[in-house]
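Missing here is one protein chain; the remaining ones are kept as they sit in the complex.
And now, chain A:
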């Protein structure tokens, strides 16, 4: 189980090399969401078919998640951005990379693209938004309510009845993550991006939205905030569109990555 120490935390990662095609392989870095999520949601749905198509893929567990370390503090958006930058540097990943983020993972991807525009070739966000003040307020409230609800045994009974024992168990594990760390207090804090920052994220962005997901009220909002953004709404899908509609996501990704793949530099160099 490979781990690497970056930014003060041991991060679990997996690399699946793309099948040789005779051309430089694009590198796709997958960033998962919060709580019960881990690199598994990307790895188990996308690793094999994208590697077979010739895409180098890097998966990692965010700090506090999966098989990565769970420090008590250090959960600001900026911490996750520093982790990603440290990971790419330590593993000598060929730049620029394509980023794909699910939910909070997309938020990290937007923040990374704003901080390091030269290191990003394109960005795919799935059910996610950039870290802005309105986002922080919403997410902060949701996390606080979630932590309160998950502290009550009745909640797990309800989850078990509604969604099954498996989800109830995952929710207990998520609660431990929230209770044992400062995630709830820190995650929706700095640095946030304002409208000017967003206008400077010039990399091509593909925003994949579930028709019944968290952004259903205004699915095309990002197109008005970002210079180069295209939105795809997958009907009849909620926030779990990555795992529930992984075949559609896979097809969108393959088309996107190969149509937005610049000539790459040698490992460790920027183009």
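One rule holds for everything that comes next: contacts are C-beta pairs under 8 Å (C-beta built on N, C-alpha and C of every residue); 3 or more make two chains touch, one makes a residue touch a chain; residues count from 1.
One rule holds for everything that comes next: contacts and distances are computed from a predicted model.
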Looking only at the UniProt record of the hidden chain, which name from "Acyl carrier protein", "Copper resistance protein CopA", "Cytochrome d ubiquinol oxidase subunit II" or "High-affinity branched-chain amino acid transport ATP-binding protein" is the right one?
-> "Acyl carrier protein"
Missing-chain contact, candidates A:24, A:49 or A:71, resolves to A:49
Residues belonging to chain A that touch the chain removed from view = 1, 14, 16, 36, 38-41, 43-49, 51, 61, 66-67, 164-166, 169-170, 173, 240, 243-244, 247
